[in-house]
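Take this structure first; my questions come after.
Shown here: the complex without one of its protein chains, the others still in place.
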Amino acid sequence: MAVKSVIEAVREAMREEMQRDSRVFVMGEDVGRRGGVFLATQGFLDEFGESRVIDTPLAEAAIIGVALGAAFRGLRPISEIQFSDFVWPAANQLIGEAGRLCYGSHGALKVPLVVRIPYGGGIRGGLFHSQNIEAYFFHTPGLKVIAPSTPYDAKGLLKAAIRDDNPVIFLEHKKTYRLVRGEVPEGDFTVPIGKAEVKRPGRHVSVISYGLMLHYCLEAAQLLAGEGIEVEVVDLRTLKPLDRATVLESVQKTGRLLIVHEDNITGGVGAEVAAVVADEAFGYLDAPITRLCGPDVPTMPYAATLEEAYLPNTAKIAAALRKLAAY
Amino acid sequence: MAVKSVIEAVREAMREEMQRDSRVFVMGEDVGRRGGVFLATQGFLDEFGESRVIDTPLAEAAIIGVALGAAFRGLRPISEIQFSDFVWPAANQLIGEAGRLCYGSHGALKVPLVVRIPYGGGIRGGLFHSQNIEAYFFHTPGLKVIAPSTPYDAKGLLKAAIRDDNPVIFLEHKKTYRLVRGEVPEGDFTVPIGKAEVKRPGRHVSVISYGLMLHYCLEAAQLLAGEGIEVEVVDLRTLKPLDRATVLESVQKTGRLLIVHEDNITGGVGAEVAAVVADEAFGYLDAPITRLCGPDVPTMPYAATLEEAYLPNTAKIAAALRKLAAY
Amino acid sequence: MAQARPTHPQHSAPAGEHRRQSDGLPKGITPQDLVQACTRMVGTREMDQRIWALNRQGKVPIIASCQGHEAAQLGSLLAAEKDGDCFLFPYYRDLAIKSAGLTPTQVMYSFMGKEGDPYSNGRQFPLQGADLPRRIIQTSNVVGSSLTHAVGYALACRMLGDKTVVLVYFGDGASSQGEAHEAMNFAGVHRLPVVFICENNRYAISVPQSRQMAVADVASRAAAYGFPGFVVDGMELLPCYEATREAIIHARKSGPVLLEMKVERFMPHTTDDDDRGYRPKEEVDALRQRDPVVTFPAWLVQQGIMSQPQVDEVLAQAQREVDQATEAADAAPFPSASGLLDHLYSP
Partner (left out) sequence: MAQARPTHPQHSAPAGEHRRQSDGLPKGITPQDLVQACTRMVGTREMDQRIWALNRQGKVPIIASCQGHEAAQLGSLLAAEKDGDCFLFPYYRDLAIKSAGLTPTQVMYSFMGKEGDPYSNGRQFPLQGADLPRRIIQTSNVVGSSLTHAVGYALACRMLGDKTVVLVYFGDGASSQGEAHEAMNFAGVHRLPVVFICENNRYAISVPQSRQMAVADVASRAAAYGFPGFVVDGMELLPCYEATREAIIHARKSGPVLLEMKVERFMPHTTDDDDRGYRPKEEVDALRQRDPVVTFPAWLVQQGIMSQPQVDEVLAQAQREVDQATEAADAAPFPSASGLLDHLYSP
C-alpha cells in the first residue's frame, strides 16, 4: 500500500470525489492557479477547469454563504477557509445559518457542504495562524465536525463528508500535513462519520484525543508500555456527533481517563467528554477525570519558547498518564 | 428597598455609570430615540445627547469593531447587540479580536468594552430570537462572560463590567427582563465579577445554574424542601472566569450535582462545570454528575408545544433532583 | 493624484420604456394579471391587518407588516412569474410574495405556528424557512445573510446550465451589513444572474436612512461592484413590474442588477415595536395618500379594467377568506412535541 502524507490524502480524496460526481466543486482563496496555500487543490484548475475550481474574493462570509446557496441548488461545494483563524468573518454562515437550515425548514433544505479548515499550532504561527476552533462548531447543533489524525482517516472521512448531505466542518491539523505519513489504499473507501477508533488497545488507562495530539498520545503510550502501563489510545476522529459508545467502553474497561487536546481547556471538547463519562460511566471510574489541554490564553504565541510552553507534548502526556495510573 | 425589574436594573446601572464617568457611552441599533428595542436606554438620548448615545447602522461587526477602536483611545463603550441571534456577524471582533488584544499586545492595549446582549428563549422567538450563545464566549480566552439572574446582580455586575478594563460579554435573559423583579438598593454598589453565589443553601444535592433557569431551580428546590430534600442552589452569575471554588465547595458538601441550563447540552457551560468537578471533587461524589439542558437542536422552535418541549422547567428540574437525591 | 475613474464600462439602463401606470398596460401584461395582482394586494392587506388584531389577542406572537410595500413586492413578483424561470429569496417583510401561492389558511398556520405551516412547520417565525415547490427560500432573520445564498444559488444555476434568474430582497438597513457587500462583490466579479432588490422604506426599525448611510440611493452602490443600479417608485405596481422585468432580462444576459424600490412602511417595525417615539404620526398619515392598496384598485377602476363593485367584491371575498383561515388555524393543533428532534440532520 502506498505511504502518503495527510495533505496528499486530502488532495486525493477531493480529486476522486470530483471525478466521481460532477456536482462536487471547490471554492476558496487561492485554490485555483495557486492550488491552495497548502497545495490541497494543486493541479485541480487544470483538471477540472475554472467553473469547478473557484478562486473567490477575500471574503469568508461569501465563501460559506455562496456555497450554501449553491448547495440549495443541489451542488456539493467544498469551501476552503485558508486558515482557521480567518473563519470568524464567516461565523454567521457557519454558526448562525448552516446548522439551522435543515431543521429550520423542517427537512426541506439539504446542505451537502464541506468546509475544509487547516487549523492548529506548533508551526510558529502565533496568535493568528494557529487557532484551535473545534469547540465552537462542536457546540453548534446541525453541524458535523471531523478532525482526523492520519492520512487514512483523512482520506476516508473527507470522502464520507463530501457524500454526506449535511454541513461538515473538516478540520485538518496543519502540522500533520507533511509530518504525518501513513498507508492509504488506492481507490475508493470511506471511513464512517461518527465513529471513534481505538488506535492502541490497553488495560490500565484510557487517553482520548484527536488530530496532532493523538500522535503524541501514541508516543506516550509507547513510552509507558516500557514501564508496564498499558494505555488505551482512543482517536475521536469525528468530534460531532461524538461517539459516546466507544468512549464509554474504553473507560469502563480501564477506569481511568486522560483527555488531551491542544485547544484551550475551558469549554473545550474535552469538557464534554469528561461530562459524558462523569455521568454515564460514573460507577466505573477509579480516578478523577483528568485533562491535559492548552491553557486559557489566546492560542500559542509566536516565540519558540512560548509556543512550546503552550503545547501538550509526549513528555507532558506521559507524565499525566503516569500520575493517573498511580492514583 | 425599591423593587425593580431586570430591565430597570440594567438601565439604572448604565445611567449611573454614564453620569459618573463621561468616558462611558452606548452604541447600537435603535439605542437612541427608540431607547433600544427592550428600552434599556430609554431616555438616554435626552439625558446624554447624540454623541454618547449612538444609533449605529445595522452592522454588528462595526458595532463591536468601532467600540474596540474607541476603547483604544480610552473611552468605555457599551455596545448593544439587539438580539443574541444577531451577534454572529460580529464574531470576528468578539472571538477573533477582543479577547486577544491585551494578550497580543503584551498588555499595551486595554479594552474596557461591555457588550450587552439580550439572549435566551421562552418568548416564542423561534430559531432567530431565542439563542443561547454563552458557550462560545465562555470558551474564548481573554473575555469575561456574565449572565445574571436577578435585578440586584444585573445592576451590580453591569456596573462592575463597565468599570472593568477587559472585554465583558454581558448576557441578559430576555424573559427575565420584566418577569423577574427584586430588591435593588438605590445608589452605587457593585457585585464582583467572578463570584458565584449560593442562592439557597442545602445539604443533599447541589444544583448549579444561571440566568432564567436559576429561578426554576429555586422553585424546584422549594418543592423538594417539602419532600425533605434540601437542595443547594448555586447561581454562577459570572460564567467566565468560572468560580471553581464555590462550585467545588458546594459539591464537596452535598456529593451530588445537577447542572441546569437552557443552552444546548453538548459543549455547553455545564460540560465544563462537570469536568472541573469530575477532576477536582472526584473523591466527594456520591452519584453521577447529571445535566439537564437544552437538547442538541438549533434552539427552541416557534410553536408553543415545541418551545415547551425544548426548555427545562421547574417540573423537569424537580424530577431530575429527586432522581439524583435517590441515587 | 486623480479622482477615481468611473468604474468599469458604464452600463446604460436596460432597454425598455419607462412608463408610469397611467401610460397603459406594459407588454405582456393582461387585464387578468392586474386583477390577480389587485386580488393579492387586497388579500394581503386583509391578512396583514387581521394578524395585527390576532397579535393583540395573544394568538400570533409577531408580524413584520408589509403594509406600504405591497406594490413593490407584487410588481416584482409579477415580473418573476411572467418570466417563468426565477428563484426567490425574499425578505422577512415580504408577506405579499411569500403568501401569494398559499391558501390563507396555510398563511395563518404559519403565523400561529401550527402544524401545516408550509415554511417550517412551526419552527420558525411566520413564513420563514423554505417553500421549495414555489421556489422560495428564506432561511433566517439575520439581515444580509441571504444575499450570499442568492449569489450561490445563481452560481450553481449557471454551472448547471439553467437559465434561472435569482431575485433577492432586502432592506435599506440590511444594505449596511458586510455580507451585503461581499455578496454584491462576488456577483459582480462572476457576472451572475441575480437581481438585488432593496425595499427602501427609509427606516431600519427606528434608525432613519441618514444615520444608516451617507448616500441618497442604495442603488448608487451598484457602481462599486461594476453593475447597474436603478431607483424605482415602489409605491406603484407597474413601474416595479417593468423594472424587475428588465432587470431579469439583463441579469440573465449580462449579470447582476441592483433595483432600489422606494417604499413606505405604514406600520411600526413589527407588532413588538411602538413607533410613536421616533416617528410623527403625521408623517405616516401623509404617506397613506399613496397607499397602493387604495391607489392601485382606483387606477384599475379608472382604466376600466375593474368596476367598483368588482373591487368591493374582491375585498369582501378576502375578508371571508381571512375569517375562515383564522377559524381553521385557530382550531388546528400545534406540531406534536414528539417531533422536536426531527430533521436535525438530513438522512
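So that you can tell them apart, the chains are marked A, B and C in the order they are listed, and the count of residues begins at 1 in each.
Convention: a residue touches a chain if its C-beta (ideal position, glycine included) is under 8 Å from a C-beta of that chain, and two chains touch if they have at least 3 such contacts.
Computed from a prediction, not measured in an experiment: that's the story for all the values here.
J.: Determine which one of A:Ala2, A:Leu306 or A:Ala319 touches the chain that has been left out.
T.: A:Leu306
J.: Considering the whole complex, which of C:Ala180, C:Leu300 or C:Ala318 touches the chain not shown?
T.: That would be C:Ala180, which touches the missing chain.
J.: Would you indicate which residue among B:Glu97, B:Glu134, B:Glu262 or B:Asp279 is in contact with the undisplayed chain?
T.: B:Glu97
J.: Pick out which of C:Phe230, C:Phe266 or C:Phe334 touches the chain that's been left out of the picture.
T.: C:Phe230
J.: Taking the entire complex into account, which one of C:Gly188, C:Pro268 or C:Gly339 touches the absent chain?
T.: C:Gly188
J.: Give the residue, chosen from A:Gly32, A:Pro148, A:Gly267 or A:Pro288, that touches the chain omitted from the document.
T.: Touches the omitted chain: A:Gly32.
J.: Which chain B residues would touch the chain omitted from the figure, given the whole complex?
T.: Answer for chain B: residues 25, 51-52, 56-57, 59, 61-62, 64-75, 77, 89, 92-93, 96-97, 100-111, 141-142, 144, 165-166 touch the chain left out.
J.: Spell out the interface residues on chain C facing the chain that's missing from view.
T.: Contacting residues on chain C, toward the hidden partner: 1-8, 13, 18, 176-182, 185, 188-189, 191, 210-217, 219-232, 239, 242-243, 246, 258-260.
J.: Given the full complex, what residues of chain A touch the hidden partner chain?
T.: 29-30, 32-35, 37, 55-62, 85-86, 88-89, 124-129, 295-298, 301-306, 308-310
Keep this in mind: only the chains that are shown with their structure count from here on.
J.: Based on CA centres, what chain would you say lies at the far end from chain B?
T.: Result for max centroid distance from chain B is chain C.
J.: How far is the middle of chain A from the middle of chain B, if each middle is the mean of its Cα atoms, in Å?
T.: Their C-alpha centroids are separated by 30 Å.
J.: Whole-Å distance, chain A centre to chain C centre, using C-alpha means?
T.: 41
J.: List, in ascending order, every residue of chain A touching at least 2 other chains.
T.: In chain A, the residues touching two or more other chains are 61, 89, 92, 96, 100, 103-104, 141-142.
J.: Which positions in chain C touch two or more other chains at once?
T.: If we look for residues of chain C contacting two or more partner chains, we find 120-121, 123-124, 128, 140, 142, 178-179, 344.
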